[in-house]
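Dumping the structure here so I can ask a few things about it.
Missing here: one protein chain of the complex. Every other protein chain is in place.
So that you can tell them apart, the chains are marked A and B in the order they are listed, and the count of residues begins at 1 in each.
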Amino acid sequence: MSNSVKFRLNGAEMTYTENPAMRLLDALREGYLLTGTKCGCKEGECGACSVIVNGQLYNSCLVAMGSLEGAEVMTIEGFSKTERFAVLEKAYQEVSAVQCGFCIPGMVLASECLLASNPHPTEEEIRVGISGNLCRCTGYNSIVAAVGIAAQKGEGLW
Amino acid sequence: MKTISKAVPKLDHYEKISGAAKYVCDLPTKGMLFGRMLRSTEARAKFGNITLPELPEGYFFYDKNDVPGVNKVQIVLDDTPVFAEGIVEYIGDPIGLLVGSDERVVNQLLKQIQVEYEVLEPVFDPRESKESFFNVNIDKGNIAEAFANADKVYEEKFHTGLQEQAYLETNGLIAEYVDGKMTIRGSLQCPYYVFGAVAQAMGLENENVRIVQDVTGGGFGGKEDYPSVLACQAAVAAYHSKKPVRIVFDRHEDMIATSKRHPSYCTYRVAIKDKKVIGMDIDVLYDAGAYTTLSLVVLQRGVIGAAGIYNVPNLKVRGEARKTNIVPSGAFRGFGGPQTFFAVEMMMTHIAKDLGMDAVEFKLQNAAKQGDTTSTSGRYHFPVPIPAMTEDVLKASDYYNKKKVYQNQTGRYRRGIGASLVYHGCGFTGNGERDLIKAVVKLKKSKDGMVEVLTAGTDMGQGLFTTLNKIVSSTLEIPMEQVIVALPDTDMVPDSGPTVASRSIMSVGNLLMKAAKRLKEEWIDGEAQLIEQRYEHPDFMIPFDNDNFTGDAYPTFSWSVNVVEVEIDSLTGFIKVIGAWGCYDVGTPIDEQIVMGQMEGGFVQSLGYGMMEKMEAHNGWIRNSSFSDYIIPTAVEFENLHVMLHVVDYPNGPFGAKGAGELPNVGPAPATIDAIQNALDTTLNKAPFIAEDVMNFLREVK
Partner (left out) sequence: MVTSVFAHSLKEALEYRRNPKWIPYCGGTDLMVEGDEGAAYLFVNQVPEMRKILVEDNRLRLGAAVTFTEILNAAEVPQILKEAMGDIAAPAIRNAGSIGGNIGNGSAKADSALVFMVADADLRLASADGERILPIKDFYLGRKHLALKPDELIVEVIMPYKGLENYYYQKVGARDALAISRLSFAGIMELEGDKIKNFATAFGAVADVILRPKEIDAIMIGKTLEEAKALKEEYLKAIDAFIVPIRGRVSVEYRKDVAMNLLKDFLEVKGL
């Protein structure tokens, strides 16, 4: 490896030349100053650091930068500019699903990945879809409701 | 439902969901030093020489010798050192702080520090501890006579374990010392607690201390007293290094070093006559851990709640918090209540079983009513809507039918259903509001008519800023956009007290409503105005006597009834909660969805406390120090969870509101254990009760 990784970050071409063993999470927060991706545990057990890699939900704490050659990475900063985000954002707002907010960027990206693969999920499928994203505040009911609302209101978007 | 209760978009919704909100860990770190604590690896030891590796330029190590003021953290008593003084009292006790510009280098250097320990005998079991921190006693009626007159006396022991707050954002702060003034900012619940602690430790005048809250990712009590400790440590480093010092814990450090819910050991003796409780004689023992921190006030609440919601004419409670050599326990939503409410609720189910009665019937028969005396010989001044709430929850959960069906089960899966009836006393215990807090709030109106809410109240996700805005804007009858509630900064806001004890809406919100009423009356267009409102003790309260522990401990109570249904896999012990119902009386909700979110979230935390969240200090080591070992609920755990509100106006709260946040953390755990004992057809005495406990039980009955 010529010690450089080419990948796309929120649509922009990037060439990463730092340590390939660094976590994507740390590179995002420390290197690219994208702090919407949160660090909750660094062991893939909380989902606060969720990002989308090649269309799929990943824990960015468990991704080494060197593995991202050619990958397309999207963080909450990039996703928040999309139409789908707008629908999810409104749906979360409608049921006051955001409390402390620390899990929420990851939760929203988990919602997006779920709806992208399953635009009409059942309640159970929603719960499974966000089951890797811990939330200590809400008890999850409102978040599950929000994803359901987004699926309805965003008809055709996913 | 009142107009005010209709949900509005939360003020911080967009910045949080878009990822734009800046928590302390998100702030730019340029020019900052990163700090990592050197922590004791011994549970109890004297320590001597600390051997440091050669520190690169710009890297510093600070310890007790570097504290410019008093090396004690101001909490309730001043026994928690900023940095240990020659002796460490638990694994994780901070000895010193290493700071430097590269976090990775700091971590490397930290591993090379050597500490010489002379190990002392530690104590891990509070029942064996000889060191009593606090005693809190209740003596009501004539307990000896009650037991002499009893038809039957029951005696049992109960135990609850540690519980970790597990907020998603770990504790973290930044300290900066510029021009003689120390500023601390970060994740915290109580700016003025931190303020007092930093002033004392640093020997600084009040005008030279400033505390600012950043967006805070959950607290649940875990950021009540702990940030005071961390702030003093960070301040010492900022003071000497003349650079901003940032300390943000990783999950492991947060779990081993910050406060938890107190483990408890309770012994109940209950006198029954004609199927009525006529006396309770209770020993309450809380494991405080190594330092006193908030144990006195936690214990007080536990002792007051030890008789549950029941009208117990003769009551004796001996409460004690003892020292052990584990991480200090402190505040956790419910604040001493969940432990004794667990014990009394289980006790009542066991007595009912022996009497051949349904537990809920027995409990209702003994429940206090409006006008009855409280455990501290105060009064239930306001309605006790427990019967109506119970009816609603039992109906929603089909409790009686299920209870009938769930008997003599022998198959692989066994179901059970259980209930709990509890309260949470609203606000500070006793005279705290009047004598200690003395809350002050301000409303500052600018010339253009914008109204700024000035309180020390913090929003850590519970929606306080939105709630306070609604109270003020509704009272003033102006749009919410015309009212500003910002993150508190002690340079700007008065001390309206800490954001704890389910007091913020009832106490601070009430002061704001009064201030807003005044502002409305005195409103002059085009003029800047400032309204200040000070706490006034409700005149209906029976004065609280701290020495004898008598009088009104709380102006009022929030009530809840919880039903939990479980299915147990007898092959694996796995416990699945298949239904959960809760009814909550928190007065009039200022925002229905915010309150529902609080109730649901607390409900799930308490279900976790009952059947999932096991944390143990094994020889002083917190073994469950990660999210893979400390198991908290995910979205698939409790799929069938229903919360309802029972709305009764509280006349002394703003718009009829009273305490809310902690209530849901009290009842679900005992309801869960009641359901488990129903499924296993036995009586249980401890929480949490997890799969291994199920298998141990099944092995024994075999």
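Just so it is clear, a residue touches a chain if its C-beta (ideal position, glycine included) is under 8 Å from a C-beta of that chain, and two chains touch if they have at least 3 such contacts.
Keep in mind the model is a prediction, meaning the values are calculated, not measured.
Across the entire complex, the residue among B:V561, B:A635, B:V666 or B:L680 in touch with the chain not shown is B:A635. Screening B:R104, B:K273, B:K369 or B:K520 for touch with the missing chain picks out B:R104. Within the complete assembly, B:R412 is the residue of B:K6, B:R412 or B:H618 that touches the hidden chain. Note that of A:G31, A:G44 or A:G148, the residue touching the chain absent from this view is A:G44.
Residues of chain A in touch with the missing chain: 1, 3, 5, 19-23, 42-45, 47, 50, 53, 56-59, 61-64, 66-67, 69-70, 110, 113-114, 128-129, 131-134.
If you put the missing chain back, the residues of chain B touching it would be 104, 412, 570-574, 576, 612, 627-629, 631, 633-637, 690-692, 695-696, 698-699.
The working rule: only the chains that are shown with their structure count from here on.
A separation of 30 Å divides the Cα centre of chain A from that of chain B.
Those residues of chain A whose C-beta lies close enough to touch chain B in the complex are 29-30, 33-43, 45-46, 48, 75-77, 80, 85, 88-89, 92-93, 95-105, 108, 123-124, 126-128, 130-144. Residues 7, 9-10, 12-14, 16-23, 25-26, 28-29, 165-170, 215-218, 220, 250-251, 460-463, 591, 593-594, 596-597, 600-605, 626-628, 632-636, 638-639, 641, 643 of chain B touch chain A in their complex.
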